[in-house]
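Scroll down for the structure; my scribbles are underneath it.
Then we have chain A:
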Amino acid sequence: MAETLIWLIAMPMAGAVATLLLPRQSTPIACVTAVAASLVAGTLLYAVSEQGSLSYEIGGWSAGLGIALRADGLSALLLMMTALVMLASSVYAGTYFTKAAARARFWPLWLLLWTSLNALLLSGDLFNLYVTLELLGLSAVALASFGGKFAAVQAALRYLLLGLLGSMMFLAGVSLIYAGYGTLDLATLTLAVEPEPVAWTALALMSAGLLLKTALFPLHFWLPPAHASASAPVSAVLSALVVKVAFYLLVRLWMDVFADLVTPAAAGLLGVMGAAAILWGSWQALRTERLKLLAAWSTVAQLGYLFLFFPVLLALPPGPARDTAFGGLVILALTHGLAKAGLFLAIGIIQQRSGHDRINELNGTAQRLPATTFAIALAGVALIGLPPSGAFLGKWQLLAGSFASGQWLWILVTIAGSLLAAAYIFRVLGHAFGNQSYPRHSVTIAREEWPALILTTLAVAGLGLAGAPVWNLLESGA
Partner candidate 1 sequence: MIEVMASLLTVSGVGFYLAGSIGLLRLPDLYSRLHALTKADNLGLGLLIAGLALHTQDLLIALKLVLIWLAVLAASAASAHLIAQHARRRETQS
Partner candidate 2 sequence: MPELLAVSALGLMLSLFLGLLRVLRGPVAGDRLLAMQLIGSTGVGLLLLLSLLLDQTALIDVALVLALLAAVAAAAFTGQELETRDD
Partner candidate 3 sequence: MTAMLVLDILLVLSLLSLATAALATNDARRSVILFMAFGLVLALAWGRLLAPDVALAEAAIGAGLSGALLLTAVRDQAHRALRSSRKPVHERGRANLRVTLEWTVTLLCIALAGLLAWALAQAFDRAPKDTLAQAVSANLAISGVSNPVTAVLLNFRAYDTLLELAVLLTAALGIFALGPARPGHRAAGPVFDGLARWLVPALILTAGYLLWVGAHAPGGAFQAGATLAAAAVVLRLAGRRSVGLPTGHTLHVAMVAGVSMFLAVGLGLLVLGRPFLGYPPAWAGGLILLIETAAMLAIAATLVLAFFGGRPTPAPGVAEKTS
């Protein structure tokens, strides 16, 4: 079973090579790769739920000398979300890029991005994580600039520079860890690390780099232009996955490897930044004229909720209470990933059909593209955090945890953020359902509309109604 770990990395990578070498068949190859990689991710999820954590030592060298891949419940769930979002976006991308030459250039980069996402979620080695972060950053930048529009290239260049800055900070932390502990293996490090200057300086450096990459307020400024100017399938994975895996790594470091070092003050700082991100991001989303920018600003805000969990989790006693709240964090992250990807795909369809994404001119969209509008509404349910979406469960845990630990501020911020989210979502829907007579009333769902609809449905119904397995999985994989 442990071989699934290496297949999750080797498969998209081999797909990237194959699409590059056989440009004429690149689209079928990419689709086959996407389906196969998703099946492997599903197998891994099943294996982790049955057997608990899995690990794989590459080259047969014991971790430390060699590099180990590890998967627990958290990484298996995120790998599954990655697979779903990538699969749906791949189907969409196949119809989005109409020129065969563009598709042939797109697929290798796309599959390399998938490789890097999987590699990051599986890596158990600090320096290897640095390499995966760079692979992630470079493939994301290459994809963000894909198409070569001026705004996209400019935003991609900024994104690249900041990403590099973040990676360098991360690497500085890694070198300090090796100097102090003589190991790069996360499991070994977890046992060896002690609350002392070497460790916390390293953690601070690595966290600073990751916060830049995950765009936490006030380090968020690069995100909206980069996510809003990329092509729709790319925006979807940038917002849903790329920032999220950097967040995953932060969680891994703060809650797992360096758990002994984290103080309430540090977690509180992250909470305050998260709260600011929620309010500022939602406010900007409400004010913006363009649908894609709205979605991008909403990502800034939604990432804020995830950071609110840090002070809440730290205030809860280790044990069932904390585990339950942690499950809330995971389900919120998963819901946002699926919903945001679906939202960006839906926006892409609107933009392609009507040639623009100005919110004020969306009149009649509901009549012309009912399925897509429905997908946007579903994504909205998840972004606001209404039942039965998974986000409702997540936010409920956040509120319950804040209540239990007496941190009233987070409750206020969560409620305010949800109200603002409701405002910007209803603003969009209000325009989309705007009164415009439309001659034909044939309700058809085009092929490119399905991915967005499926992703948003999963976010609302799938995770919301069947959220319990998430907690079981986190427990069995711990």
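A word on the picks: all candidates are chains of the complex that A comes from, given by their letters.
Methods note: a residue touches a chain if its C-beta (ideal position, glycine included) is under 8 Å from a C-beta of that chain, and two chains touch if they have at least 3 such contacts; residues count from 1.
Model, not experiment: these values are computed from the prediction.
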{"item": "Options 1, 2 or 3 - which one, within this complex, touches chain A", "value": "3"}
{"item": "Residue ranges of chain A touching candidate 3 (in the complex, touch as defined)", "value": "3, 6, 10, 13-14, 16-17, 20-21, 23, 56-61, 64-67, 101, 104-105, 108-109, 112, 115-116, 119, 127-128, 131-132, 134-135, 138-139, 141-142, 145-146, 148, 153-154, 157-158, 172, 176, 179-183, 196-198, 201-202, 204-205"}
